[in-house]
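What follows is a set of notes on a single structure, which appears directly below.
Not every chain is included here, but those present sit where they belong.
We just call them A and B in the order they show up, numbering each chain from 1.
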Amino acid sequence: MKKLKLGVIGTGRIGKVHISTLAQNVPQAEVIAIADTNLDSANEVAKAFGIANVYSNYKDVITNPEVEAVVICSPTDTHAQYIIEVAKAGKHIFCEKPVDLSLQVIQGALNAVQKAGVKLMVGFNRRFDPNFLKIKQLVEESKIGDPHILKITSRDPAPPPAEYSAVSGGMFMDMTIHDFDMARYIVGSEVTEVFTNAAVLVDPEIGKAGDVDTAIITLTFANGAIGVIDNSRKAVYGYDQRVEIFGSKGMACADNNYPENHRYFAADGVHGSLPLNFFMERYLEAYANEMKIFCLAVINDQPLPVSGDDGLKSVAIALAAKKSYLEHRPVKLSEILSM
Amino acid sequence: MKKLKLGVIGTGRIGKVHISTLAQNVPQAEVIAIADTNLDSANEVAKAFGIANVYSNYKDVITNPEVEAVVICSPTDTHAQYIIEVAKAGKHIFCEKPVDLSLQVIQGALNAVQKAGVKLMVGFNRRFDPNFLKIKQLVEESKIGDPHILKITSRDPAPPPAEYSAVSGGMFMDMTIHDFDMARYIVGSEVTEVFTNAAVLVDPEIGKAGDVDTAIITLTFANGAIGVIDNSRKAVYGYDQRVEIFGSKGMACADNNYPENHRYFAADGVHGSLPLNFFMERYLEAYANEMKIFCLAVINDQPLPVSGDDGLKSVAIALAAKKSYLEHRPVKLSEILSM
């Protein structure tokens, strides 16, 4: 079997997820080089997964002549630069979301990718979750008819540290961005307007850091459909990830995943387990599918299912959501995209 | 058993529901007089339920000396006037929603009720549905903690005739009004602001009549919670009535009701029956509970669970929702209530 030789930049939480997935679930891939400014972390990962080349400087991953594709898992503010460098080296790129917090910077990176003629895929892993794939399939088979109403519930089990907001760009940029991509993906149409109703209800520190922790975001789509996303940074019962699409011919909904499916009937009620609590468990299969598809598409020179433009659009919607919140009015995407 | 002697004005669809409920499920009540401008309809109902006095003029119900309380099921534009007349006659009142399309007219009626010292209950039957009662109970027992996000899905199986919009005041006033009341009831706090994203996706005729048929309405509550209602005039799979409340300590949701609970496993999938399709089946128990509670409260001189103010507030929110839609901006309730 031809194996794609990969380098990974960044061995933090999401970096480890991808390296582990590539090692255990993607037989078509081989991670041969990794880099992290924290060399201890990188060495530990290398040892666990038998990776030969470990660097503290990301450039060494890019220039390693055996590396055919690079997976970028470093902090957001390095994504665009690294994309440009990898593209110039003529290698294919998988980049975590968001590509950047600035549309101009993203556009610059996408231009570099296009010029170099390499492939770029952005890490919207949820598109590859079996539940949401099934919903998408029903939409594509016209089982829903014309989409009228999209509903996404996306709640995290616990908020990140309040100071994280400054780095991440805030809840809309680090968390809801997945939902913005899911919205475009499921409805199959561009978002044209956003209205955000948000609040600080979980932790006042988040508000002091200039962010929100609870939100209801209304969307308007180019095809006439309307949608709503509700977010919370803290669902005490676990990770809550649901999608519902309603249309002229029917409705489809995807529920959460559970560690097992027992029910216990006692004198005081009927009881069951909580949904899977951690994004890595919940999206284990999605991460594996995502990396498999990326590797196979690169190996077979086929188009990638998530484009650089998808990365740019989700950031634009996040910017519109933030602007709508700050200015307390509906904001058109064209206001953002024309800036 | 002391029985409350009731008169009913209006023997159309909802009038028949109440008369039938009172006859079959409320042993504390006895309908002794009914009126409808369509005397044939009234006579038919009287015959079916053994009601002695049938009138074409509603005044005869009010003045019948034996009638202790009047149930008003006539068209919306007569509600306020009838309330005033019944109040002046010193009799108790159950009035269908909405009380009126004008806040001033409603206020006039409420003033008359207060002056007369009679009881008035407005027909928000869904408050008495076992599913929603359970959700309310969990909120009141602090099982949810502080409410953060409220979600109501409310979709009808089929739209009314397009011309109905003109009479009814439109979707927000004839359909969403139930959801506005439910929102206030579940969250236990007043709505302070509304933003409406609505569209005509079901039937262009509805749009020509100046109404919408699909909507997502974002709510802000005085206690800081936020909420969203989604509506459609046409769900091909039946009557879709769900509520979800999410808070600091947990989440509770109520699903639809079904005619039975079988599942059928065949080679092509797992299949089940559709939700109950008709509001009278879905809310059968709610209607019975509502009338029982009204009659018992009147008999025992106790407070009623739905007040005239509840009737006024839901109309105010509907007006705000309409204004938000027309002006494409968030609308504060204070703008409406101060008009």
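One rule holds in what follows: contacts are C-beta pairs under 8 Å (C-beta built on N, C-alpha and C of every residue); 3 or more make two chains touch, one makes a residue touch a chain.
Nothing here was measured: the structure is a model prediction, and the numbers come from that model.
S.K.: Assuming the complex is a homo-oligomer with 2 chains given explicitly, what is its full copy count?
M.R.: In total, this homomeric complex is built from 4 copies.
Rule of thumb we're sticking to: only the chains that are shown with their structure count from here on.
S.K.: Turning chain A onto chain B with a C-alpha fit: angle in degrees, nearest 5?
M.R.: 180
S.K.: Can you name the residues of chain A that touch chain B in the complex?
M.R.: Residues 146, 148-149, 151, 153, 155, 195, 197-199, 201-202, 214-216, 218-220, 224-228, 230, 232, 234-237, 240, 246, 248-251, 328-330 of chain A touch chain B in their complex.
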